[in-house]
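Remarks on the structure that follows.
One protein chain omitted, others in place.
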Amino acid sequence: MLQFDKVVLAVDGFRLTADWSLPAGARVAVIGPSGAGKSTLLSAVAGFLAPQSGQVLWHGADLGPMDPGARPVTILFQDQNLFPHLTLSQNLGLGLRPDLRLSAGQIQQVESVLDRVGLAGMGTRKPAQLSGGQIGRAALARALLRARPVLLLDEPFAALGPALKAEMLTLVAEVAKDTGAVVMMVTHDPQDALAFAGQTVLVANGVAHPPQDTAALFANPPQALRDYLG
Amino acid sequence: MKTSILATGLCCIAFAAPAQTPVLTVYAGDYFTSEWGPGPAIESGFEAFCGCDLQFSTGDLLPRLMLEGERTQADVVIGLSTDVLARARESGLFAPHGQDLSALTVPVDWPDDTFVPFNWGHTAFIYDTTRMDAPPATLDAMRTLPDGVTVVIQDPRTSISGLALVLWVKAVYADQAGAFWADLAPHILTVTKDWSESYGLFTSGEADMVLSYTTSPAYHIMAEEDQTKRAALFPEGHYFMAETVGKIAGTDQPELADRFMAWVLTPEFQKVIPAANWSLPAALPQADWPEGWADLPLPEKVLFLSETEAEALRVEAVEEWRAALSQ
Partner (left out) sequence: MARRAVAITAAAVAAWVATLVLLPLAAVLWRAGAWPALAQGDGQALWFTLWQALLSAALSCLLAVPVARALARRQFLGRGALITLMGAPFLLPTIVAVMGLIAVFGRSGLINQGLAGLGLAPLSVYGAPGVILAHVFLNLPLAVRMCLQGWQAIPAERFRLAQSLGFAPAQVSRHLERPMLRAVLPGAFAVIFVLCLTSFAVALTLGGGPKATTVELAIYQAVRFDFDLGRAAMLSGVQVALCALVAAVVWHAVATPGFGAGLGRAPLLRVRGVRLMLADTLAIGGAALFLLLPLAAIGLRGLPGLSDLPPAVWQGASRSVAVALASTALTVPAALILALAVTKSGRGAGLMDAVALLPLASSGLVLGTGLFLLVQPFAAPSTLALPVTVAVNVALSLPFVYRLLVPEARIMQADYGRLSASLDLRGLAWLRLVALPRLARPLGFGAGVSAALSMGDLGVIALFASDQSATLPLVVQRLMAAYRLETAAGAALILVGLSFGLFWAFDTWGRRHAAI
């Protein structure tokens, strides 16, 4: 269970509060106006921003003292998810062992995950030789390898076209099912939220509201969401 | 610590002499012990009869001695110039030499009981006959050099020869030294830190005249068979410079040090000086100079300020120079 316990986040005069929790296996869309603090919320879970007060807890344990890499979390950023100077296999291998001293079994694992996300045979390529969709798939493949119980998506597919994005969301759903992870996905698009997430967190006016049923939320949007949807 | 271990591994360590052989440590100027200097011949010459191991230790002489003080490893110091003797004496590190100086052939009185000269020369402006047919005939003519004639000199604040030059001018012009510098200033192409930079500028054709020594042409004549470099000799006289040797009072080899000091005044040592040091021997009659040296044109009149006179004038002379050239 991922719990936000009276969390107050503060960055440069901007404040965001959150006080709710997500059950294991939950899939949540995070939606709200630009600059409302969606990425900030994810940063607090990933460990890039310490709360001013309150705690982020995983199964009742405070994540505060843990370094980002030690948290039970995988995060996909908007971009820079891959190191450009490393090959695809190496970028994926980082998910298994950060020092890349992989065993034969782990190398095999990387190969099979590449195959699974449709990148078979591309392990020796560098990111510059890949398309945007392939980069997204590679990043997801690494999430699959890391198999952390929390998966955070900070709009990693925002730059992709509708078809590609749909493909990625299907892949995310598979990854989530495989790993049983809680997924929090920042999105601008109500369709993504409806298609992917059972619940939605609305971030607006300094508050990350408790998750609500996505279909119900969009059927009867509160004022802040109506303003955003226009 | 890692640094020193690493670099000690890289550096060649001075080979140790057999335990029973006494070691005479001689501090010398940097140029002295190179294969082109007099050091190697002096070392083998002395070791041939002293039953000792002569070890040169090179580097800055006076600053190093002053820093080391009583702790110095030196037994003998060779190469101190006349114009730093006052400060060397003041350090109290040197013992009286106790030598009989009657063999000296330097052109000035040498009543010094501490330092023994082993070479000498005079300051002079050197010119190239292929570029200058009518060199100035007097020091005073330096004040009225033709337009476009350039001179390069050394800085009296960083160079012994540069200091000798301002003392030379001071000795000739006294109160008028500032006026001399003001007249010469337009012809001074530049001032360098060391003698060697000036000399390089002169030989590469950048300047017409260079402040150097009356003995400089000897190198070109004897080593290069080049007769075109000459010293302009002036009737006003040329400033005397010598390099000396002194014995450290706290030496643990007083006897060896005395023998070395005595050897400095012998013809065997003195004959090494001209061609290795490109200066004149301090205790060798002209008749015994190596071939060619007796023909070297030398000035008739020698100027020399005593240590106390020089020390008294030094700061003022340098400041006059600086003020005139800063205009």
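The chains carry the letters A and B, assigned in the order they are written, with residues numbered from 1 in each.
Note that in this section a residue touches a chain if its C-beta (ideal position, glycine included) is under 8 Å from a C-beta of that chain, and two chains touch if they have at least 3 such contacts.
Owing to the predicted nature of the structure, the values given are computational and were not obtained by experimental measurement.
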Pick out which of B:Thr21, B:Ser44 or B:Gln73 touches the chain that's been left out of the picture.
-> B:Gln73
Given the contact definition stated above, which residue among B:Ile42, B:Leu85 or B:Leu189 touches the chain not shown here?
-> B:Leu189
Filtering B:Gly92, B:Gly205 or B:Gly292 for touch with the omitted chain leaves B:Gly205
Residues of subunit A (touch criterion as defined above) contacting the omitted chain = 46-48, 67-70, 73-75, 77, 79-81, 83-86, 90, 94-95, 98-100, 126-128, 135
Could you please point out the subunit B residues that touch the chain left off the display?
-> 2-4, 6-8, 10-14, 30-31, 33-37, 56-60, 62-64, 66-68, 71, 73, 87, 150, 155, 157-158, 163, 185, 188-193, 195-197, 199-201, 203-207, 216, 219-220, 223, 278, 319, 321-322, 325-326
